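Only a single protein chain was left out; the remaining protein chains are all shown in position.
For reference, chains read A, B and C in written order, and residue numbers begin at 1 within each chain.
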Amino acid sequence: MSDHAAPHDSAGHEEHSHGGLGKYIAVFAALCFLTTMSFFTYSEAWPWRDQPQVGWAFMMAVSCTKAMLVVLFFMHVWWEANWKYVLTIPAAMMALFLVIMLIPDIGMRNRMVSQERALHMARPADLLLLEEAGTAGPAAEAH
Amino acid sequence: MKRAAGIFWALLFLAVPVLGVATFAVAPSIDVWLPEDVSEHGREIDSLFYFILALTGVVFIATEVLLFWFIWKYDAAARGEEKATYIHGSHTLEVVWTIIPAATLLFLAIYQMNAWANVKMRRPDMPPTVEVIARQFEWRLRYPGRDGELGTPDDLHLVNDLHLPVDEDVLVQLKSMDVLHSFFLPNLRIKQDAVPGMKIPVWFKGTETGSHDIVCAELCGWGHYKMKGRITFVTRPEFNAWLERKYAEQEATQPVEDVTGTLVTN
Amino acid sequence: MSSPAISIPHDAGHADGHDDHHGHVHLQYQPGLPLSRGKLIMWLFLSTEIMFFAALLGSYIVLRFGAAIWPKPHHVHLSEPIGAFNTFVLICSSVTVVLALEAAKSNKTGLAKIWMVATFVLGGLFLGVKAYEYQAKFSHGIYPVAPHSRIYERPDLYYGSAVRARLGESAIIERLKEIDEMPAESLSAEQRAARTSLQQIRTMLGDPNQQAFEMAVVADQIAPLPAEGAGGHGGGHAHGINDAFPELQLPIVIPGGNMWASTYFLLTGFHAVHVVVGLIVFAVLLGYTLGPKNAGMIENAGLYWHFVDLVWIFLFPLLYLF
Partner (left out) sequence: MSTVTAPPTVDHASAQVRKPHPVATFLSTYVFSKDHKVIGLQFLFSTLLWFLIGGLLALAVRWQVAWPWSDVPVVGKLFAQQGGQMSPEFYTMLFTMHATVMIFLVIIPILAGAFGNFLIPLMIGADDMAFPTLNMLSYWFMWPAFIAFGASFFVEGGAASGGWTSYPPLSTNIAASPGSGWGQTLWLIGLTFVGVSSMLGSVNYMTTIILMRAPGMTMFRLPMTIWAMFITAVLQAFALPVLTAAGFMQLADRMFATGFFSPEGNIVNNAIAGPGGGQPLLWQHLFWFYSHPAVYIMILPAMGMVSDILTCFARKPLFGYRPMVYSIAGIAGLGFIVWGHHMFMSGMNPALGITFMVSTMMIALPSAVKTFNWLGTVWGGRIQFTTSMLFALSFVSMFIIGGLSGIFMAATPVDIFIHDTYFIVAHFHYVLFAGTAMGVWAAIYFWYPKMFGRTMNEFWGKVHFFLTFIFLNGTFFTMHILGAVGFPRRLADAYHYETFHHLQPMNAFMTYCAIGMVASQIIFAINFFWSMFYGPVASRNPWNANGLEWTAPSPPGHGNFDYQPVVYRGPYEYSVPGVEKDHLMQTDPPNAEAAAAAAASH
């Protein structure tokens, strides 16, 4: 990949090993555990079953933790110098800002919806209708 | 000889502010200027325009004349053996010319908010006077029928010929059927894109009777240039009479339901 | 501190400039960041990738949470356990790639190669599972593509006419005739039931005054929305006409299904493309001796791979669990 990047140019830092097998296995176990934790929201024990937002927030927290672990240990950022902040924080901020600014116009697009559009748009009522049809339709007798 | 070249170039740069100001000074007298304003809120926008014109005009003249002056004065040919000034900057000056524009711009930002809110945010609490539906390449208009309600089968359908009562708040409900268009009323200082899928309220108040252009200001295809309509302000009694006439015409001809009609009345 | 010994030839002897093709000096540089060039450029590249996925994910989030309705995973035959399995596969591959790096650094080239092969295999496994999942969507007519997609958003008149149009195609008419004439014994119980409903919806569609509810019944006969917990892969649970007679390919109703398919295939598609690129890189790396000399390359490939894993960490809950 590199034409010139001979090992002697200003590197030398990453020669010594950090981590080690034990650490990686621990991170691996944590990742697996966290993944199963995401499913916790599906279980009977999850108290907020009727408030999906709580579950979503929980799952995003889990994902962020997992991402953190991957970045810090697998990508060795834990051991890096301060440049890591210069690179990651602006990108993260910009990404967040972009999404936030999309919310009023696209996230809340149905505030200004025209009838022409609403007419063709699926609504929760359609789902209810389908479910009702599933229990009451003529085929319900058929099978 | 060398000095003459410097003078020539300096004067060329002086021509920028001189001719620039001249252009703006002459433009109104040859009628290449803001079109007549017949709206209530337009005054506010125009005065803001003049305010910014004055502000930027001062900055423009000041900076361009300074540039000319420096070019004139610091021409190597004019300075003889003298060396250029060895200076790396001035902290005070940096602060001054950051703070002053910052204060000016912040003032401008706050000062204009009211005008913006009047045109785009403080929607009058009233039912739509008319619905304008843009499509390639015409303005479809829908007035409430005799029942006074939009979206009923007796709605009045017209194309490109928008009549509105003068001296009254009007609320236009703006929609598009196909692609983006923009509802531009130069004489009312109104512009709003029509976005398919959205209904966007536009409100204004005409202050003079008369008829003006409706321009489409968002590229909408090959016929964009000819997507022209007319807006006509008439007095209330005249408006009512006009509406009545149009109802009668519509009833007489029984127009075939067009696509817009079927969709909207659903 | 002064180093006046450096001679600086400022002069005109070289003015024509073409003479020094062979005077190529090996230059020294000011120390910058404590990073190799490869690693720095990889990190910079990854920050561009962050923005790329931020745009895709951001659009998905606003499109999804702004939608009036969004299908549940089981409506679109999305299986959480399969997604979770793929998450596990990617996590494992992330571990194997760091282990390959560690092994290479401590000059265990053989071991490094084994871990690298394992990474490659796991990446391939991920793609295989992905392909299987895609197949499950395609087989139900869930495409992002207009020409193939059978998804309709609502059980309305448009849907009704789409079904009628499909049933009116000459090939389908023939097939329907065949189905009608088939002896009952040659059909499974499910197919027999489906045949009855097929006949019912044909009479229903013949009636011009259909109501939305009747259209919903038609939709339910053709492809009932699976109940929660049914899992999504392969079918078996659902017993619509489309399941009994897949060749009919009748239009189906999934409220919000179109935008779901668009975003799902967009996000997983670009993620999969990244996986493929990663696999190509690994394949190239396998051609090298994976010792300390090439540890930099492994590290950079690993950084990229972890990033791909990272994207999946967010895609998985957003697409499968929400």
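Observations, loosely collected:
In this text, a residue touches a chain if its C-beta (ideal position, glycine included) is under 8 Å from a C-beta of that chain, and two chains touch if they have at least 3 such contacts.
None of the values given here were measured: they were computed from a predicted structure.
Considering the complete complex, the chain that is not shown touches A, B, C.
The missing chain lies against chain B, touching residues 5-6, 9, 12-13, 16, 19-20, 23-24, 27, 31-35, 44-45, 48-49, 52-53, 55-56, 59-60, 63-64, 66-67, 70-71, 74-76, 79, 82-90, 93-94, 97-98, 101-102, 105-106, 108-109, 112-113, 115-117, 119-121, 135-136, 177-180, 182, 184, 186-187, 189-198, 200, 212-213, 215-226, 228, 259, 263.
The missing chain lies against chain A, touching residues 1-5, 9-10, 90-91, 94, 97-98, 101-102, 104-106, 109, 112, 116-117, 119-121. Residues 1-12, 14-33, 35, 37, 40-41, 44-45, 47-56, 59, 62-63, 66-67, 143-147, 149, 151, 153, 158, 256, 258-259, 261-262, 266, 270 of chain C touch the missing chain (whole complex, contact as defined above).
Keep this in mind: only the chains that are shown with their structure count from here on.
Once the centre of each chain is set as its mean CA position, chain A and chain C turn out to be 15 Å apart. Chain B has no residue in contact with two or more other chains.
Chain contacts: chain C has no residue touching two or more partner chains. Within the complex formed with chain B, the chain A residues making contact are 109, 112-117, 119.
Taken in their complex, chain B has these residues touching chain A: 151, 175, 177, 196-200, 263-264, 266.
Residues of chain C that touch chain A in their complex: 29, 31-39, 43-44, 47, 50-51, 54-55, 57-59, 61-63, 65-66, 68-69, 80, 84, 87-88, 91-92, 94-95, 97-99, 102, 105-106, 153-155, 158, 190, 193, 196-197, 200, 212-213, 216-217, 219-221, 224-225, 239, 253, 255-257, 293, 296-297, 299-300, 302-303, 306-307, 309-310, 313-314, 316-317, 321-322.
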